[in-house]
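My questions will all concern the structure given below.
Note that one protein chain is taken out, while the other chains of the complex remain in position.
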Amino acid sequence: MILPTEINVLDISAAILLVATFGLIVRRGFSNWVHAYRYQTIVLAGIVALIALITDIWELYIVSALTFGIKAIVIPKILFYVTKKLDSPIKLETNPYISMKLSVIVSALLVAMSYFIFLQLNIESNEIIQVFLPVSFSLFFIGLFVIISRRKALNQMVGLLTIENGLFLFAVSLTHGFSLIIEIGLMADILLGVIISSILLFRMSKTFDSIDIKNLESLRDD
Amino acid sequence: MFSELFSSLESLLILALILTPIISGLLVTFLKRKKIIEAVTVFSSFLILIEGLVLINSILEYKTISVFNGIFYVDSLSGIIIITISLVGFLSSLYSVNYMGRQYDKLIIDESKLVRYYQGFNMFLFTMLLVPISNNMGIMWIAIEATTLVSVLLIMLYVKQSSIEASWKYLLIATVGLSLALFGTIFFYYVNTIDDPLGGDASGMNWTNLVENASGFDPNLVKLAFIFIIVGFGTKAGLAPMHTWLPDAHSEAPSPISALLSGVLLNCAFYGILRFHIITSNSIGSHFSNTLLIILGIVSIGIAAASIYFQKDLKRMLAFSSVEHMGIISVAIGFGSVIGIFGALLHIINHAVVKSLLFFASGSISQKYGTKLISDTRGIIQTMPITGFVFLIGGLAIIGMPPFNIFMSEFLILSSGFESENFVPSMLVILFLVIIFAGFGKHLLRMVFGSPIQSMKKEDLGILSIIPMLVLVAIIFVMGAYVPEPLQTLIEDSSQILLSGDIHN
Partner (left out) sequence: MDELSFTGIIFGISQVLLLVSLSPLIVGIMRKTKAKSQKRIGSPIIQPYFDIIKLLRKDEVISEQSSWIFRCTPWINFVTAVSVAFFIPVSLIYSPFGVVGDILLVVGLFGLGKFFTILAGLDVASSFGGLGSSREIMFSALVEPALFITIFVIAIFYGGTNISTIVSSANEISFLAAPGVLFALIAFFIILMAETGKLPFDNQSTHLELTMIHEATILEYSGKSLALIEWSQAIKQIILLTLFVNIFIPWGIADSFSWSQIGFGVLLVIVKIISLGILIAFIEIRIAKWRLFRVVDLIAISIASSMIGVIFFFI
């Protein structure tokens, strides 16, 4: 039995992260997005731990544990609670602005664009930067794409969290973690943001009877 | 650390500055009685004003103050932001007592909402005060993001369809924009620690550290990072074309909060751009960032001009006027001459004063008339004489009529534009200002002097709503005549910082 001697752990973890991110685009149910986000974050926490292992910076282990604790356990819990409590009869994204098949293709093109941008950047890089920076751009772009192409507010929220994950991966891979205090501050900001937007979601579903953002078009200048 | 705490007055002051709103917020949470929480908030914001003024006094003396191992760093540039926060914060808390009390009497909000309002108010002040005093750009970013979250809470105080819409858009757009700013901040940190990639500690993100090392940065990366910064913080500062959330959020918030959002929060975000502008200028010269600032500024003024001219909603008109003035400040910084920068910094203070006056007045007006529509608001000077008078003064000041303060700073800015040979931008600014003058002036005169649609009792809305406005009117007149000596020194010092980036001088 032959097992390959050289195992490309970095690339594989990057690939798995991308696959997990695509889960957000291809699924239509509310709870599916939360699941997709959770898988994505778990992979992200693993990647941070991997970077910690390679660079031998102990702070990154704490950051990885924090990521796992807050973003893979607490935030999905809040979001699941929100999904359960929303009194929307059909918990599906029924007709997004851009259809599912087109958004999958567009997301693949966005991934391609991220790699292209990274090649243009010309950063003198080590292997970690080379592998994860383009992926972090992809996460950012895909999150942005989800925000502008979907109708349900919850989906936009998960898109926002994906952007944030991309940002986090960007920070960790480029600078190997800047300082624990700032990371903790970031996490607190995210947690607070999730709580606030959950309250907003409840209010939205109570006032409009849905969380479709087509209701949110009354404020404009004609 | 504790020995340092008591060793200098300044460290104590800075600590007091950020602890006051926190303590006050906690007190509000526990006391819960309407009268008491109002008194607590007014008192604490008065305390903040005093502390701010004392701090500025020591800034004038020492130029730069760095305490707690450089976690907090204050110079004259921060001083300008601190003075606007503490002044507008205090007046706004006074005005809140009247405005929110009236909403409470009308049963629009209940007591628990009132508690939430004052908690939010104190936290909002806290997060904004954290912005100018933090040395670490990461912490500054966190503070600015926190201002978004807190102000979203304040905007969604009323459970109305429009306020939910406004807060959702605000939350989404501002957060996405700020995440770009964090990209930029991390890039700066990266270029700063590029030689020593594994020794990352927080000091590499300190502004002082970044400015010192700026000359050695990789120019291409700095350019890229600054683009991220200006788009990111520009979103929060209301620069067009990233301004779309601003009119919604500023018009749907309770009026005292609108004053804080327009008059102060925009400056806090712009302060972020200024700090990175200094670093960028030190690294690759000021041409690159100046050009970007001028372009974004002109676009903002132009879009605001068009929107103001055809505006139907009073508070939205004021919000677009904020977009315009942030554009003017940005253009002025972009001109890059001594006078221009002096004018820009003066304009920050002037705009804060005038815009909060206008929002206070518009709050009273919309409460009295029960509408925010310009077409239904007629004859303010007849129905509420004092408010009508201050509204007229504020309106004339904001469009740049001569005896008032905004005229002075706009004049400085435009003359610096011609002096630095930026003819096309200066001409465009003048053109747009004329359009705004016509549009805003048309709405203003009709609202103030027209005849009321239905008959109303001739009465202003309580002494507590009048006092803050009169204070602001006094400031407008004084600043229109001359700039007080200490303020002038403060602004001159900060112009020096902006021009040279030299932190020791």
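Think of it as A and B in the order they're written, each chain with its own count starting at 1.
One rule holds for everything that comes next: a residue touches a chain if its C-beta (ideal position, glycine included) is under 8 Å from a C-beta of that chain, and two chains touch if they have at least 3 such contacts.
Since we're looking at a predicted model, the values are computed, not measured.
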Contact set of the excluded chain (shown chains only): A
Of A:Thr83, A:Ser107, A:Asn155 or A:Ser197, the residue in touch with the unshown chain: A:Ser107
In chain A, positions touching the absent partner: 1-4, 6-8, 11-12, 14-16, 18-19, 22, 26, 100-102, 104-105, 107-109, 111-112, 115, 119, 130, 134
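What we mean here is this: only the chains that are shown with their structure count from here on.
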Distance between the centres, which are taken as Cα means, of chain B and chain A, whole angstrom: 32
Residue ranges of chain B in contact with chain A within the complex: 136, 138-139, 142, 145-146, 149, 152-153, 156, 159-162, 164-169, 171-172, 175-176, 179, 182-183, 186-187, 189-190, 193-194, 197-198, 200-202, 204-205, 220-221, 224, 247-248, 251-252, 307, 310-311, 316
Chain A - residues contacting chain B, complex: 55, 57, 121-124, 126, 140, 144, 147, 153, 156, 160, 163-164, 167, 170-171, 174-179, 181-182, 185-186, 189, 192-193, 196-197, 199-200, 203-204, 206-208, 213, 215-219, 221
